[in-house]
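With one protein chain held back, the other chains of the complex are shown just where they sit.
== subunit A ==
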Amino acid sequence: MTLAHAVAQTGNGFLSPTGVEIAFLLVGVATLAAAVLTVTTRQLVHAALWLVVALGGLAVEYLLLTAEFIAWVQVLIYVGSVVVLLLFGLMLTKAPIGRSPDADSGNRAAALTVAAAAAAALVWVVVDAFRTTWIDLEGPAQGSTRVTGEILFRHWVLPFEALSVLLLAALVGAIVLSRRSPEGREGKS
């Protein structure tokens, strides 16, 4: 029914992609290439910078799916803070600048096998299941800041507050873990 409806409405199909689909595909290819470079490059700092490209590409994909608020949250939190944290971590563990030959461990072939098998199985299942399904992107944006704020503070208030407690606990935990206790004395707290 969905297929007939969609085809009758806009003539959707693999052979007549819309502009949004073409943009999604192009950005998706760039995102995937950046992700592959992230996990295969031998320069540790470059891995973090390719991660920026991958996460930014995902933000563009969210925009194309009309989830604006999530896209900007992605830019702010992932590109803004998580990557900076990762770069600081690389710096504080004295990661070598330049090529490091031991960036990959010995079980690379096994990892490649597992990842390829998982990708093949999942792509097969997903394509088989959603071959005739189209997303209707018409109408008002479903992820604008107004909509997201309304559903978040009308229906999801309790999880939201619990999440803030979790963030506080994580903050305290990170501080306690990374605090250097004074020499020769045990930390009191």
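Definition applied: contacts are C-beta pairs under 8 Å (C-beta built on N, C-alpha and C of every residue); 3 or more make two chains touch, one makes a residue touch a chain; residues count from 1.
Here, contacts and distances are computed from a predicted model.
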Exercise for review: Given the options "ABC transporter domain-containing protein", "Thiamine biosynthesis protein ThiS", "NADH-quinone oxidoreductase subunit K" or "Peptide/nickel transport system ATP-binding protein", say which is the protein name UniProt records for the missing chain.
Suggested key: "NADH-quinone oxidoreductase subunit K"
Practice item. Name, in rising order, the residues on subunit A that touch the hidden chain in the full complex. Key: 12, 14, 17-18, 20-21, 24-25, 28, 31-32, 35-36, 38-39, 44, 47-48, 51, 54-55, 58, 61-62, 64-67, 69-70, 73-74, 77-78, 81-82, 85-86, 88-90, 92-93, 95, 102-108, 110-112, 114-116, 118-119, 122-123, 126-127, 130-131, 133-137, 142-143, 147-148, 151-152, 155-156, 159-160, 163, 166-167, 170-171, 173-174, 177-178, 180, 186
